[in-house]
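Read the structure below first, then the notes.
In this view, the complex is presented without one of its protein chains, the others remaining in place.
Moving on to chain A:
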Amino acid sequence: MNIFLRELKANRKALIIWSVCMFLLVLSGMSKYTAYSSSGQNNALFNSMPHSLKALLGFGSFDVTTMSGYFAMLFLYIELTVAIHAVLLGAGIVAKEERDKTTEFLIVKPLSRTAVITAKLFAALVEVFVLNIVTLVSSIFMVDAYNKGADISGEIVRFMVSMFIVQLIFLSLGAALAAFIKNPKASGSLSAGVLLASFVVSKITDLTDRLNMLNLLSPFKYFSYKDLVEGGGLSAGIIIPAILLVAVLSALTYFFYRKRDLNV
């Protein structure tokens, strides 16, 4: 419990900064909505445009003139930001004891390594949850302020649930990498590299249908946001494997950390 509280306190300032940034991101994103909604696309023609061309022109696959389509476009940036937070948090929370040369103070306490990791992962879980809620609340209020059409709060909640799962994937990925990599300083860069690669993969697979297999490598592509915009729910066929992935990555974190040769 002490470790849990200690971690929450250590990350408090960073979490506040991140929350403010998320609020500002949603605010600035929504303030551009009026410009998009009034531009008026030719819809029939727009829909017949090949997928790859739409991606190149920067529309993505959403109709940005409607509120839910616009939010889906903005959501990709929101998701990227919180994913960066999650992966750095996951890597940092495991690696920082060695990085800051405090391992020996922690490990000599009468606690198993499993208990240490459990406390740290729970602290990280609480933080990504807080960030998710902050984003959810600011999105609902901001969207409401600009929305002239139908209420999309239900869709926003579904978006945020999917985002929470993506956050968990990156959190456990960062933690597993940090537990596995020998050099505690490299874990942050490596997990950020993995995140960047999966972001780029998600952008490349937008361009062509032939590389869809690559989407497996990119958690940004696990959920079909097109279905969410059209009012569909989250499919259990995606959520369950995604949760399993989180479970496997967390198990790997325990497994590697228990056997880890800690640098003092």
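Here, a residue touches a chain if its C-beta (ideal position, glycine included) is under 8 Å from a C-beta of that chain, and two chains touch if they have at least 3 such contacts; residues count from 1.
Keep in mind that, in the parts below, contacts and distances are computed from a predicted model.
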The complex's invisible chain, by UniProt name, from "Mg-protoporphyrin IX chelatase", "ABC transporter permease", "4-hydroxybenzoyl-CoA reductase subunit alpha" or "(2Fe-2S)-binding protein": "ABC transporter permease"
Residue among A:Ser52, A:Thr114, A:Ser153 or A:Asn212 that touches the chain left out of view: A:Ser52
Of A:Thr65, A:Thr81, A:Thr118 or A:Ser224, the one touching the omitted chain in the full complex: A:Thr81
For chain A, the residues touching the chain missing from this view: 14, 21, 25, 28-29, 32, 35-36, 42, 45, 48-50, 52-53, 56-58, 74, 77, 80-81, 84, 88, 92, 99-100, 185, 188-189, 192-193, 196-197, 200, 203-204, 207-208, 210-211
